[in-house]
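All protein chains but one are shown in place.
So, chain A:
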Amino acid sequence: MKYNSVFDIIGPVMIGPSSSHTAGAARIGKAARNLLGSEPNWAKIHLYESFAKTHKGHGTDFAIAGGLLGFETDDPRMNQSLEMAKERNFSIDFIEDTAAVDHPNTARLIVGNDQNQVELVGISIGGGKVEITELNCFKLRLSGNHPALLIMHNDRFGAIASVTTILAKHEINIGHMEVNRKDIGDAALMVIEVDQNIKDTLLNELRQAPHITNVCTIIS
C-alpha cells in the first residue's frame, strides 16, 4: 500500500498552499539534498505536467529550493528560500519540460556542488507524500510499503556482503533487494527494502563500511 500511516493523511503540518505542489515538492528537494550528502551550490530542476503548469501559483519553485536548503515542510522561511539561495550563491534553474511522464506531478532534479552531483526523479503522489522513482539514472522500483535503504557504492568484492552483515547484526530483515551498476567496477546502487524501522546508528555504521559512498533512507 502506498500510504501506511495515518499521519500521511492527517498531516503534514506545512506552509501553504498545496500539499502535493508545495509540501511534496519541498520533500523532493530535501531528498536530493540528503542524497547529495552535502550543501549543494547549483541545481537544474525540470518540472513536468501539473508541476510545470502551476508551479508559480503553488510555490513549487520556492518549495523545492527550500527542501534543497534543508527545510522541513513547516519551515516559516519556506517562501523566502529563493532569496536565501541567492544570498548563498546557490544558483537554481527551473525548466518547464514538455516531455511525457507517467505521473502529473513529476520533477527531475540535478543537484551538485564542487565535489559531487546527484540526479533524481521524484513524484508527488498527494497529501505531501512523495516517491523517488529514479536515482543517478537507476530506475527505482520501490513498493512503497516498507522502509527502504539506498546505498551508493563502488562495484567491488564484498561491498554487498558488508552491508548485509551489518543488517543481520542489527536484526533487520530484507524483504526485497536490487543491485545495479553502471559498468564493471563502476558506481553501483543497492536498493534494499526492509521490514524493520531504520535507526540512525545503523545508517552511520553502513556509511563506514568499505566501498560505500553514500547511504540514505526512504521511509515509506
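Note that a contact is a pair of C-beta atoms (placed from the backbone, for glycine too) under 8 Å apart; a residue touches a chain by one contact, two chains touch by 3 or more; residues count from 1.
Just so we're on the same page, contacts and distances are computed from a predicted model.
Student: There's a gap in the complex where one chain should be. From "histidine kinase", "L-serine dehydratase", "Hydrogenase" or "DNA-binding LytR/AlgR family response regulator", what does UniProt name that chain?
Tutor: Of the names offered in "histidine kinase", "L-serine dehydratase", "Hydrogenase" or "DNA-binding LytR/AlgR family response regulator", the absent chain's UniProt record gives "L-serine dehydratase".
Student: Of A:Val13, A:Ile95, A:Cys137 or A:Ala161, which one is in contact with the hidden chain?
Tutor: A:Val13
Student: Pick out the residues on chain A that sit against the missing chain.
Tutor: Answer for chain A: residues 1-23, 49-50, 53-59, 74, 76, 78-79, 103-105, 124-129, 197 touch the chain left out.
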